[in-house]
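As you look at this complex, bear in mind that one protein chain is not there, while each of the others sits in place.
Here is chain A:
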Amino acid sequence: MFNQSPFGQTAAQSVPNPMKDYEVTSPPDDSISCLSFSPATIPQNFLIAGSWDNHVRCWEVEQTGRTIPKSMQTCGGPVLDVCWSDDGTKVFMAGCDKQAKAWDLGSNQVVQVAAHDAPIKTCHWIKAPNYSCLMTGSWDKTLKFWDTRSPNPILSLNLPDRCYCADVDYPMAVVGTAGRQIIIYQLEGKPEEYKRTESPLKYQHRCVAIFKDKKKVPTGYALGSVEGRVAIQYVNPTSPKDNFTFKCHRSTGALNGFQDIYAVNDIAFHSVHGTLATVGSDGTFSFWDKDARTKLKPSEAMEQPITRCAFNNSGQIFAYAVSYDWSKGHEFYNTSKKNYIFLRSCYDELKPRSSP
């Protein structure tokens, strides 16, 4: 227990694939800004990734772990978010060109479906019984809802500040903004603000993911900040002790006695087990069990930060994107470094440990 080598982590830094995972072929030419797996309505697994190189790429992921590049689309600027329509026929792409576009995979056509006054940071498809629409969150401090056929949004809501992160799991949506604001929306009937809560975190919000309760009803969210910390928040906690925060993506300071604290770049919940993964600027991912409040698995450090992650719909594949996230400024941006997307077989690793 005490005689572990303190050098393990630093040595791992130089290996491109320290976890020996499956590498996605023909990765993007610049940092990967978003990742999304196709929904359960499609029998195969398709992976979509948006990048700072303005492209959105699509791969088919075979069960063997092999990836086949399928197609690519180009946007007018760096892509910041992608999402799938519920039926898996379309992919929505949003980014610095202040637009969101719908990419019809069947016909390979692209149509603009949304516009903002500033880059669009998030896009999510909402599938309600009585409507379906695209939700876009932008740095122009608005959250808009589009039915994709009309040039005007069906609804535009003002945000207290720039949208930094969002998640949707019908009938709940949550948006994290600059200035450490967090707003919860309910989507039943029509989207409306449900609750504004004080942030449990003291630093800039970076990522948010909704989790469900045992009955598979959205019940809360995990919020990650740039200060290596994640807050688990219930919308209506039965006891104040239900909410808690935990630290992650921090160095143990072996090098110089200092602790380096890294941003939590993304959070994803496992659809089956309800456990979660976090990825950080420190180049690691970790699997957690929020109910047992334990870490299930840490990873070795990659040679660059992990910018995003995603589970496929069945929870068997964990995809994570290794590329530069600007956390050390432009000085550390090295275009000669390759960007990677890795795929990991993760189903068992995310099982909660204790089985009562």
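Methods note: a contact is a pair of C-beta atoms (placed from the backbone, for glycine too) under 8 Å apart; a residue touches a chain by one contact, two chains touch by 3 or more; residues count from 1.
Please note the rule applied: contacts and distances are computed from a predicted model.
Not every chain of the complex appears here, and the one that does not is recorded in UniProt as "BUB3-interacting and GLEBS motif-containing protein ZNF207 isoform X1", selected from "BUB3-interacting and GLEBS motif-containing protein ZNF207 isoform X1", "Beta-Casp domain-containing protein", "Ubiquinone biosynthesis protein" or "Thioredoxin domain-containing protein 16-like". When the whole complex is considered, the residue among A:36, A:54, A:136 or A:275 that touches the unshown chain is A:54. Take chain A: the residues that touch the chain left off the picture are 1-6, 8-10, 13-17, 20-23, 25-26, 33, 43-44, 46, 52, 54, 57-58, 60, 62-66, 68-74, 76-78, 80, 89, 96-99, 105-113, 115, 117-119, 121, 139-141, 149, 151-152, 160-162, 164, 178-181, 198-200, 202-204, 206, 226-228, 245-247, 250, 252-263, 281-282, 293, 297-298, 300, 303-304, 316-317, 325-330, 332-334, 336-338, 345, 347, 349.
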